[in-house]
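A single protein chain has been omitted; all remaining protein chains appear in their positions.
Read from first to last, the chains carry the letters A and B; within each, the first residue is number 1.
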Amino acid sequence: MGVISSKLGNMGVVTTTLDTAVNWARTGAMWPLLFGLACCAIEMMATQASDYDMSRFGMELNRASPRQSDLIIVAGRVTRKMAPVVRQLYDQMASPKWVLAMGDCASCGGVYNNYAVVQGVDEIIPVDVYVAGCPPRPEQLIHGVLTLHEKVRGESLAQWVRE
Amino acid sequence: MHIPKALDPVEAVKGAYPNAVLDVVQFRDETTLVIHPQEIVSVARFLRGTNGLIYNYLSDISSVDYFPDYNRPGRFGVCYHLLSMLYTRRIRLKVYLPEDEPVVPTVVNVWPAANWLEREIYDMMGIIFEGHPDLRRVLMPDDWDGHPLRRDAPLGYETVMFSFNVDEINKHKPYAQE
Partner (left out) sequence: MVAPIVKVEPVAIPDSMKQWEGSLEQLRGLVSERAMTGETMLLNMGPHHPSTHGVLRLLLELDGEQIVTCLPDVGYLHTGIEKSIESKSYEKAVPLTDRMDYLAPMSNNMVFALAVEKLTGLDVPERAQVIRVICLELTRINSHLVWLGTHALDMGAMSVFLYCFREREYLLDMFEMLSGQRLMGSYIRPGGVWRDLPAEFMPALERFINYFPGKVDDYEKILTNNPLWIDRTQGIGVIEPDEGIALGVSGPSLRASGVNWDIRKSQPYSGYEKYDFNVPLGEHGDVYDRFYVRILELRESLKIIQQAMKNVPGGAFRSTNRKFVPPPRAELGRSMEAVIHHFKLWTEGYAAPDQEVFVAIESPRGEIGCYLHGTGGNKPRRAHFKTPSFMHISALGKIAEGHMIADLVGIIGSVDIVLGDSDR
């Protein structure tokens, strides 16, 4: 946003690169999918509720439909029965889309190294940011989200075209 | 309201079904009646419906696998934890089932709550409940192979990633692509 505010002239004209503008828009209103799995979902709710208030980062709007959301926060353990559902939700999301693995279970299986739990959601969908913790504190989740914003700001449109 | 006098469940069952009770175990104030599998429904109905017993609430049905070297009458055990709300006491019925034919009649008709509990045991232990109206898997996916809570089923452990083996594991780990 530095570019925009410093180049704000008297005429009210903004000049910036398309990349910056698009990425600013993407990070400013990155709507997560309303998708909770287990314990981490409770902390995700706490992050959106009064004390931590994720709407400060333009993320108060959890969309229940994957078609309308940009970010999927995998909040909790992904089991073998749930895995196809997670993948389907991911496939239904429109590009550009990002994945945040919240908590140990989503990142690596956590304490459940057993038959039922997928050892890391990255076996099913590509993950952008991993947040450690069992469950992570809301501050940690916010930090993870800001890290993701950082990553998005570094992306360029040329990448999307190439893909 | 007249409340009938509480009966001793062990004596009552023994009196009514002398051949059904195989053993009585007392451990830490808990009474376990080991019942012949084919008699479980009649004993359950007796405990539920007799004045002075009224075990009206089925707390739990759980199963246990004594694999590999068991000194019990059967490899599997199914425990019915009954609760009498009127007399505030609990009792456990237990049946032992053989390894090759783990079949026991269902008690769904006595306590409807048994429906899902029995399904869970079928799912997890592979014990068949004869006459169950809807014996499908409940927790595991429909196409799951085997019964995970049997003692001979593997835990499904995957090697934990450390810095010394991270490259080795990353080679095999099926990371998803977009």
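FYI, a residue touches a chain if its C-beta (ideal position, glycine included) is under 8 Å from a C-beta of that chain, and two chains touch if they have at least 3 such contacts.
What you are looking at is a predicted structure, and each value in this text was computed from that prediction instead of being measured.
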| item | value |
| --- | --- |
| Touching the absent chain when the full complex is considered, from B:A6, B:C79 or B:I169 | B:C79 |
| Which of B:E39, B:D65 or B:E158 contacts the chain that the document leaves out | B:D65 |
| Contact set of chain A toward the excluded chain (per top definition) | 34-39, 41-43, 45-46, 49-51, 62, 64, 76-77, 79, 81-85, 87-89, 91-92, 94-96, 111-117, 124, 134-135, 137, 157, 160-161 |
| Residues in chain B touching the chain absent from view | 27-28, 30, 32, 56-60, 62-66, 79, 81, 83, 85, 88, 90, 92, 111-113, 115-117, 120, 124, 134, 137-143, 148-149, 151, 153, 155-156, 177-178 |
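As a convention for this text, only the chains that are shown with their structure count from here on.
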| item | value |
| --- | --- |
| Inter-centroid spacing, chain B versus chain A (mean Cα positions, whole Å) | 43 |
| Chain B residues within the chain A interface of the complex | 139-141, 148, 153-158, 160-161, 173-178 |
| List of chain A residues in touch with chain B within their complex | 80-81, 87, 108-109, 113-116, 119-120, 122-126 |
